[in-house]
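Quick one: the structure is below, questions incoming.
Note that one protein chain is taken out, while the other chains of the complex remain in position.
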Amino acid sequence: MSKFGNYIKGYFSGLDSLLIGMRTSLRVYLRKGVTEQYPENRHTTLHIPERHRAMLVMPHDENNQHHCIACGLCQMACPNDTIKVTSEMVEGEDGKKKKVLVKYEYDLGSCMFCELCVNACPHNAIRFSNDFENAVYQRNKLVLKLNHEGSSVVKK
Amino acid sequence: MDIKNKISNIVPNAEFKEQGDLIAVVPADSLHKVAEALRYDKEDAMDYLREIVGMDWGETLGALYYLESTTSHNRIVLRTETSDRENPMLPSVSDLWKTAIIKEREAFDFFGIKFIGNPDMRRLFLREDWVGFPMRKDYDLKSNELNMSNEVNADTTEEYSLNPDGTLSCKHNVVFNPEDFVVNIGPQHPSTHGALRLRTALDGETVKKVDPVCGYIHRGIEKMNESLTYPQTLALTDRLDYLSAHQSRHALCMCIEKAAGIEISERAQYIRTIMDELQRIDSHLLFYSCLVLDMGGFTPFFYGFREREMVLDIFEETTGGRLIQNYNMIGGVQADLHPDFQKKVKEFIKHMRGIIHEYHEIFTGNVIATTRLKGVGVLSREDAISYATTGGTGRASGWSNDVRKHHPYAMYDKVDFKEIVYTEGDSFARYMVRMDEIMESMHIIEQLIDNIPEGEYRVKTKPIIRIPEGNYSASVESSRGEFGVFLESHGDKSPYRLHYRSTGLPLVHALDSVCRGEKLADLIAIGASMDFVIPDIDR
Partner (left out) sequence: MNTSFLDYYSIQPVTNWIHETLCSVMPEALAIFIECVVIGVIVVALYAVLAIVLIYMERKVCAAFQCRIGPNRVGGKGGLLQVPADVLKILTKEIIRLKNSDNFLYDLAPYLVILASILTFSCLPWNKGAQILDMNIGVLFVLAASSIGVVGILLAGWSSNNKYTMIGAVRSGAMIISYELSMGITVLAMVVLSETASISGIVEAQANGWNIFKGHIPAILAFVVFLIAGNAEANRGPFDLAEAEQELTAGYHTEYSGLHFGFFYLAEYLNLFITAGIASTLFLGGWMPFHIAGLDAFNNIMDYIPGVGWFFIKTFFVVWLLMWIKWTFPRLRIDQILTFEWKYLMPTSLLILVLMVVLKVFGLVF
């Protein structure tokens, strides 16, 4: 008898648990979805936190000047050989030879956004930006030149 | 009795090194004797083998055995080596700890050390036709061309034994008979949670044997570490167990800080602890989602993701990353907390406490779910310890193994929290451990969130970090078990050997004994309830 009683009990408690589940799912059914509609929300609700690391940039000021002194610390810090700094020695006004940045190459395709380069930089010449829409069709387009054409280093 | 005396009593010529961890150097021929004595010691049995780390010391090849007692939580490391580089042999301890079977396979795979008496001496991660042993220091990186042909897996394993005259003899153990109905589950399969392959022998719907094949996404992170500087090695820990990214990195930072003698600020400790717990919630929510999805429930899957999204948003606001947060640094954390952080975390906890009943209503109480989970895939406490299945899986079997409790780090000795332990050892217990831990993690965060002290979030470190010679280790309770970092430094700016204790490898290893006799559908559910992450196994 107790076996049959258990059978009946299990029958109804099982049924009850199923109905509770259905009640919960119905409650969610009547709620609004939580989907974010990208790219429609690009200019409305899309929120990219300021610290999000999407791509390395070298900020230039209005005079087309940056802070990079071509010391190469970032290149050394990078675990993936993502950064390649090309520099040359130029004689300054005071007659001293000085290292000047020629080309700052950055391979977005092999970057793993560890931020070691930014940490290594003594002059805050580079930082990560929020521009995350970086898809391209050719891999060579991922190799970027970060210093602008004709730019120079900020004079102290 | 002191552990040193115990070992000295058995092997009088044992040496002890105390540079970092306490290491007992034991000659190879008496290793098994020492291990057996420690394993079955009456007062303080070292019944938990944390890790076997294969080593190449140039002249010699060998291994480090990290042991722990599950009662007193004392730890000891055994070191043994052999100078025969051509045909290195060490005695196997697989008869003392079952987890040694797979750990010794790993050492064989990378160092070519043959463990005498291990029933399964196949390669673990690399192809069976791989040439050479890549973690040896004299390994030629060009010795293996890119091989595009299909790998044929042998149906037998090698077991080596030593003849009285000193020669090796090899016995073949059968994994699958020709008449077995073997189904490949994976490497491309919806529910192996990554590229894991389970060769499964079926009898109708019933699982007869499971043979996990790992290594499909092996990236050689440990080999790479040997040529990276210490700050650079940090970036790779996030890529191990991506659901415990923060905790894995925490362990490595702790290990390096301990070795280099860097003292970090209390604020950083608070931040790390809170982030660890948020990461645990994140991981357990995903665990819920995946378990339910693997059992065919699509809707609850989205419930988990709905709330996990909020955790990820909190992460992104402060750390700049969602999955790969990149936040812990040597000496602290990468950036200070975002001004909104505390507010958002409190909002999230309030929301989570108010909504978690939905998770339980739709799934936990459901009669289909309970009958599919309860009493299925039982792992006994003895087996859990022997297989070294740490984390929620071990705690579901009644093995109290929480590193946060037994070896407190960061703020864990200052907060009040319960260690969730179930005794059933079935899939349902494994599930409930995780669900209860979500609540417990929120409880921990609530105690810390309002009391974060002011101060530096990162202490200044030298630009080039060198670690004094020695062996160091650190372990944390990651989302799915004890994650360990084992570091041997020779005083350079990059590690001589940096090994990680995978949380998932013992779980995958235990699958065979847990799943035998259960149904095919249970294999999937058990796998999900074990909660392994493949990149962490393959490293």
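First chain written, first letter: the chains are A and B, and each begins at residue 1.
The rule we apply is simple: a contact is a pair of C-beta atoms (placed from the backbone, for glycine too) under 8 Å apart; a residue touches a chain by one contact, two chains touch by 3 or more.
A quick note: this is a predicted structure, and the numbers were derived from the prediction, not measured.
A.B. asks: For the full complex, which residue in B:64, B:93, B:175 or B:292 touches the chain that was left out?
C.D. replies: Looking across B:64, B:93, B:175 or B:292, the contact with the absent chain belongs to B:292.
A.B. asks: Who touches the missing chain here, B:435, B:524 or B:537?
C.D. replies: Only one listed residue reaches the unshown chain, and that is B:524.
A.B. asks: Would you indicate which residue among B:85, B:189 or B:258 is in contact with the undisplayed chain?
C.D. replies: B:189
A.B. asks: From the list B:371, B:423 or B:451, pick the residue that touches the absent chain.
C.D. replies: That would be B:371, which touches the missing chain.
A.B. asks: Going by the touch rule given at the top, which residues of chain A touch the chain that is not shown?
C.D. replies: 7, 11, 18, 21-22, 24-26, 28-29, 31-35, 37
A.B. asks: Hey, which chain B residues sit against the chain that's not shown?
C.D. replies: Within chain B, the residues touching the omitted chain are 181, 183, 189-191, 202, 205, 292-303, 306, 362-363, 366, 368-369, 371-372, 519-524.
Assume only the chains that are shown with their structure count from here on.
A.B. asks: Taking the mean of the C-alpha atoms as each chain's centre, how many Å separate chain A from chain B?
C.D. replies: Centre-to-centre distance between chain A and chain B: 28 Å.
A.B. asks: Which residues of chain B touch chain A once you look at their complex with the stated criterion?
C.D. replies: These residues of chain B touch chain A: 228, 231-232, 234-236, 299, 303, 306, 309, 316-321, 324, 326, 329, 334-335, 338, 358, 361-363, 365-368, 370, 463.
A.B. asks: Considering only the defined contacts, which chain A positions touch chain B in the complex?
C.D. replies: Interface residues on chain A, with respect to chain B: 13-15, 17-18, 20-21, 23-25, 27-28, 34, 49, 51-53, 77, 79, 112-116, 119-120, 128.
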